[in-house]
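All protein chains but one are shown in place.
As written, the chains take the letters A and B, and residue 1 is the first residue of each chain.
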Amino acid sequence: MRRLRLLFLFPTASILLLLFAVPLGILLVYACMTRGAYGGTMPPFTGESWLRVLDPLYLGIVGRSFLVAGISTLICVVLGFPLALFISRSGPRKNLYLSLVMLPFWTSFLVRTYAWMFLLRDTGLINTALQSLGLIREPLPLLYNWWAVILGLVYGYLPFMVLPLFSTLERLDPALMEAAGDLGARPSQSLLRVLLPLSAPGIRAGAILVFIPCLGAYLTPDLLGGGRTILIGTLIQNQFSNSRDWPFGSAISLALMALVMVMLWIQVRRKGEPLL
Amino acid sequence: MISRRKTLFFLGLTGVAGCSRANRLRLNVFNWSNYVGENTLPAFEAETGIRVRYAIYESNEEMLARVMTGNSGWDVVFPSNYFIGPMREMELLAPLDHSRLGQLGNLDSIFQKPEWDRNLHWSMPYMWGSSGILFNTKSGPSPRTWAELWTSRFQGRMTMLDDPAEVFGAALKKLGRSLNASSERDLRAALQEALRQKPLLRAYLNAEVRDQIVAGDIAACQTWATTAQQAIDAAPHLHYVYPLEGYALYADCAALLRESRRADLAHQFLDYLLRADVAAGIVTYSRTATANAAARTRIPAAISSLKTLYPDSETLARGEWFAPLAAQAQRLRDRLWTELKSA
Partner (left out) sequence: MKRLLPLAATGIYAFLHLPLLVLAVFSVNSSRFTLWEGFSLRWYQAAFQDQQLIEATVNSLLIAAVATAAAAVIGTLCAHALWKKDAPIITMSLSLSLVTPEIVAGISLLALFQWIFRFLNVHLGLHTVILAHVSFCISFVVIVVLARLRTFDNSLEEAAVDLGATEWQAFRHVTLPNLMPAIVSAALLAFTISFDDYVITSMVAGVDSETLPMVLYAIARRGANPMVNAISTIIVLGLGVMILASERLKES
């Protein structure tokens, strides 16, 4: 009995150990070493890279990444909630509607980002259409700004919000809303007082699934932000390419991991939906 | 290849992908996009029986990230001149054997003893170019200086390259200093300039800008001469300018990776690229600037007369070659770059 269970756990455990724990351990070692003259790492061991993470410049970038990820998550909640509610109440068509949410997600992330660039450019579809309708003369600068980045992130991660929300809402008894209505609550009241609190676990799970990838995103800010901005993901990527500063890159990566762990821990402690 | 075969076997997939090629000699070449002709590789394969696995990259960083592990599988790469020193220090490169590169003499005299690799011990100059200003002539008279990219003339419709060396380099040139100035004072002055310019910019773009300036999204940009030439070929109303304050020159050089166990084939390939007719064929197709002097006479005049690729000697004298920065300065520049991006 226990032997079989251990046997079943063994492959996952060894993959997690070898391809997840050990690599992070290596980063930990790198983060405590010194940058070589032309990149790479070498002794002596120092805490210098860790101190640099606390530099206001980099803390500012972390702050900005939190802000962007936070706004994106919030928009995902605002868009994801009605959608999940709609799907959970659509009876036999549920699966079809759910697949429709997933369909864009099944395409390449790059393709999706690329589609937005195609739409938002000065000579892109939106500007061309608005111009030919005579609504604007000069193209609107839609691409290469914060909003384009947030748009790309929302678009990319919305399904991650809808899915857990849907599974929470689906389990709710529709009679609850009716009861609230029968007791004289206006629809907006029953929404705010009954439905929203009850779907909190789904929102929390979705928020984690959206917030964390947004926090570490690096392709979207790069492509849609036009290199005008820098977020943690790009900062990390830069350390391993342009700057060739592995110790510092490792330190930021691990700092980011620590933040992620704290968030995950809070989620588990609040007895919300466990991710697994 | 062997390890790949083993892996596939291990996965029970033998015969699925490409194993029939295993017996042929092969060489893995990683190069910039648009850097060989249509027939360059097929002709080499037909002549030698070596199969060339060829892939392309768009930036030095991309290439370096891929070969940094020292076990990437690539044999020949084409770093820019200022990446040769760092890559050598990282022990990624193997020395070239000149006895197997009989046609090294074909190179232009300025590439025979370049400052970044005096004896061509580690690298073989292949293509070269500059970073200048590409602009749309429909938007008015030609800018002549970097300083004009600091005025409101192209506000919101211009881009700079997404590279600290290029942006700070242009700023330093605007200030009348050396491209490679690396004192803290110089770099901080460059940052101040770049910060002043940032609100005027649409974005920091590399290769992506080509299509945007052709389509008309962008009116002026800092870009590389080769990219500029491709844009001009697509849209003749574009014009490339070598700024009066001076500008950056770079050379992309072939180098042999230390991890390569196919040094023989690699040298054979490099010597093939050095041939005047081969180099001329490449340039005719790709419209780039070759480091091969012997090829210059065989290039159609329509190409060798392109000022974008082959500036006259007076213009060329204003150019300055990129040099790698010392570790301390590099670190400072990266930090200032982050400051610029965060602003």
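By our rule, a contact is a pair of C-beta atoms (placed from the backbone, for glycine too) under 8 Å apart; a residue touches a chain by one contact, two chains touch by 3 or more.
Here the structure is a predicted model, which is why all the values come from computation and not from measurement.
Peer 1: So which shown chains sit in contact with the chain we cannot see?
Peer 2: Displayed chains contacted by the hidden chain, ordered by label: A, B.
Peer 1: Tell me which of B:Ser33, B:Gln112 or B:Gln192 is the one touching the absent chain.
Peer 2: From the options B:Ser33, B:Gln112 or B:Gln192, the contact with the absent chain belongs to B:Ser33.
Peer 1: Among A:Gly47, A:Gly63 or A:Pro187, which one is in touch with the chain left out?
Peer 2: A:Pro187
Peer 1: Write the list of chain B residues that the hidden chain touches.
Peer 2: 3-4, 7-8, 10-11, 13, 16-18, 28, 33, 53, 55-58, 65-66, 68-74, 206-208, 210-212, 214-215
Peer 1: Footprint of the hidden chain on chain A, which residues?
Peer 2: Per the touch rule, chain A residues meeting the hidden chain are 1, 4-9, 11-13, 15-16, 18-24, 26-27, 30, 79, 82-83, 85-87, 89, 95, 97, 99-112, 114-119, 121, 123-125, 128, 155, 158, 167, 187-188, 191, 208-209, 212-213, 215-219, 223, 232-233, 236-237, 240, 246, 249-250, 253, 256-257, 260-261, 264, 274-276.
Just so it is clear, only the chains that are shown with their structure count from here on.
Peer 1: Based only on mean CA positions, could you tell me how far chain A sits from chain B in angstrom?
Peer 2: About 35 Å separates the centre of chain A from that of chain B.
Peer 1: Please give the residue numbers of chain A that touch chain B in the complex, ascending.
Peer 2: Chain A reaches chain B through residues 35-40, 57-58, 60-61, 64, 121-123, 139, 141, 143-144, 225-230, 234-235, 238, 240-245.
Peer 1: Where on chain B is chain A touching in the complex?
Peer 2: 61-62, 64-65, 68, 85-87, 89-90, 156, 159, 162-164, 198, 201-205, 212, 215-218, 324, 326-327, 330-331, 334-335, 337-339, 341-342
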